[in-house]
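Data first, discussion second: the structure below is written as structure tokens.
Missing here: one protein chain of the complex. Every other protein chain is in place.
Showing chain A:
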Amino acid sequence: MKSSVHIIGYEFELEKYASFSPQTQRRLAQNREAARKSRLRKKAYVQQLETSRLKLVQLEQELVRARQQVSHLIKYTTQPNGAGIGTFEMEYAHWVEEQHKQVAELRRALQAHVGDVELRMLVENGLNHYANLFRMKADAAKADVFYLISGKWRTSVERFFLWIGGFRPSELLNVLLPQLEPLTDQQHAEVCTLRQSCQQVEDALSQGIERLQQTLSQSMALDQSIGGSYRVQMAAAIEKLEGLESFANQADHLRGQTLHHMARILTTRQAARGLLALGEYFERLRALSSLWAARPREPT
């Protein structure tokens, strides 16, 4: 048995020990003490490692939790007024659905030759619906103006015709007019004046945006990487980009005003026909976008 051998060995050691000189005995005692201390230090070290490892696991878990919290915060609180881009896309999808319903209503009402009172109501609804869209877009512009003016939220063909985040107001008049004939001479004159004013405002806004592009590009082309001038350059550029929101809002203001004045110049029936024409036009553009995406192509 090991223990009896150990005891025998120990006794043997004891006997041997007793025969050693005092100096040797002292040295041996010192060696034993050193070995004991060494074992204790090793034990303490290992214990420290264990504690550290546990601490590390704990920290790792905390980090994972903190990361989750941050990503949650970013997802739900970066748009302070609640109108994030996700919200906008959802609201716009509903807007398009509602638009579709209103267009169908207008078609039915005009075919059934309903009275002016009912038509007036449908026209008001239609104009309000566009006003709602412009309000939604104003909120979206605050959240992400580049998203808005890129037209990412519109179908491909609509995007092709895009002017500052939406349809071109002067183009709108071109779409409407053929549908509204015959107009009285008075109406004709008023529409021509409106068309000219609309074009002038459109041109002014276009020139403003072009200037923004040019001046921004010029300022970005300068190498101001030395010292504090980089910060100044970037701060000035940010201020410029903030001006984009104004352009997006004014473009929508122009669209709304154009619709409003058209409705004012036209009779109720003409206005209803105009809104129907406009609604159908956009439906066709959207349909074209879908057909284009689904068109048969040569296998590559």
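In this text, contacts are C-beta pairs under 8 Å (C-beta built on N, C-alpha and C of every residue); 3 or more make two chains touch, one makes a residue touch a chain; residues count from 1.
Here, contacts and distances are computed from a predicted model.
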The chain not rendered here carries, per UniProt and among "Kv channel-interacting protein 4", "pantothenate kinase", "U6 snRNA-associated Sm-like protein LSm6" or "Glutaredoxin domain-containing protein", the name "Glutaredoxin domain-containing protein"
Among the options A:L119, A:L205, A:A271 or A:L285, the absent chain makes contact with A:L205
Full-complex touch with the removed chain, picking from A:T193, A:S229 or A:S290, is A:T193
Would you write out the residues of chain A that touch the absent chain, in ascending order? 193-194, 197-198, 200-201, 203-205, 207-209, 211-212, 215, 236, 239-240, 243, 245-247, 249-250, 253-254, 257-258, 261
